[in-house]
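Working notes, beginning with the structure itself.
Only a single protein chain was left out; the remaining protein chains are all shown in position.
This part shows subunit A:
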Amino acid sequence: MKAVKAVFRNPSLLTFLLVALVWLVASLTLRGFGAYGHLRYLLELAAVIGIVAAGQTLVILMGGIDLSVGAVITVTAILLPLISPAADPTGLVGIVLALALATGIGLLNGAGAAYLRVPPIIMTLAMATFLQGLLVIVAGGSAVTVSNPAVILLGQARPLGIPAGILLWIVVSIVVLLIIHRMPLGARFLALGANPLAARLSGVSVARNTLLLYALSGFFAGLAGILVLGMNRQGYVGIGDPYLLMSIAAVVLGGTSILGGRGTYAGTIPGAILLVTTTALITVVNASPGWRSIMFGSLILALLLISGREARR
């Protein structure tokens, strides 16, 4: 009994168990679901959501929200092929430039939130609208094909049978978990999320941490954009749109409070896997788009009831 109670008090463990349960039941009832190749494919899809949600988790922990991640993914996926210099055979220069661009966009979000005092939800929303317009001007609405070798390697390579995207996600997970739980930086983010006034009075610089946080979120969204580009080999307007809501849902399903100050990336990881699994299961059931949409919404609500409840404040 004690063990059960401990699990229910620990949302990230609960979400992990939920994923294990869903995978077990689905493998036993659906032919082909439990195949190694299929599960690996699910993880590969979850890696993109997981990497975007890494930045989103940090931002939400500090009590903000980043609604521009979808647009940042699209910007990176479309601009990377255009800004990769042809003279560079490794393609790394293009990746660095694209990541710098994504981080810069995040920095602008942070500057707006920190210095102009625009609420983050509005600042990032306006940024997304702005980028959406800018992209159509730059790319003209057509799809671009990637020829950057490093990006294709990231999307297609499988060292030791494990897709590079999953390896990248593991690295990102370790870094983010270290930031949140082992570095003063993470403690500052959590303090700002729990009580901004108390944190400021204890000497935490709101402006500097806000800047850093949104820059990180932009960086991770850019990283996810490069991964998506490598997996699709094509970038087009709207490629990043689904990831905005997915990233927020993954964070909340992982038990992180949307109000900030409470949660961990360890919950977001199974949250991302759970989302991808849900989508895959719905695709298996042969239903019209309307019913599929209803099932997805109902499942998210049901999962929320298990792991996303806010404590009474």
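Just so it is clear, a residue touches a chain if its C-beta (ideal position, glycine included) is under 8 Å from a C-beta of that chain, and two chains touch if they have at least 3 such contacts; residues count from 1.
Convention: contacts and distances are computed from a predicted model.
Trainee: For the chain that's not shown, choose its UniProt protein name out of "Hydrolase TatD", "Autoinducer 2 import system permease protein LsrD", "ATP-binding cassette domain-containing protein" or "Sarcosine oxidase subunit delta family protein".
Mentor: "Autoinducer 2 import system permease protein LsrD"
Trainee: Which of these, A:Gly32, A:Pro89, A:Gly133 or A:Gly203, touches the one chain of the complex that we don't see?
Mentor: Missing-chain contact among the listed residues: A:Gly133.
Trainee: Identify the residue among A:Leu45, A:Val75, A:Ile248 or A:Ile273 that touches the chain left out of the display.
Mentor: Of these options, the touching residue for the absent chain is A:Ile248.
Trainee: Out of A:Thr29, A:Ser142 or A:Ser288, which touches the unshown chain?
Mentor: Only one of A:Thr29, A:Ser142 or A:Ser288 touches the chain omitted from view, namely A:Ser288.
Trainee: Tell me, which residues in subunit A touch the chain that this view leaves out?
Mentor: The missing chain touches subunit A at positions 112, 116-119, 121-123, 125-134, 136-137, 245, 248-249, 252, 257-259, 288-298, 300-301, 304-305, 308-312.
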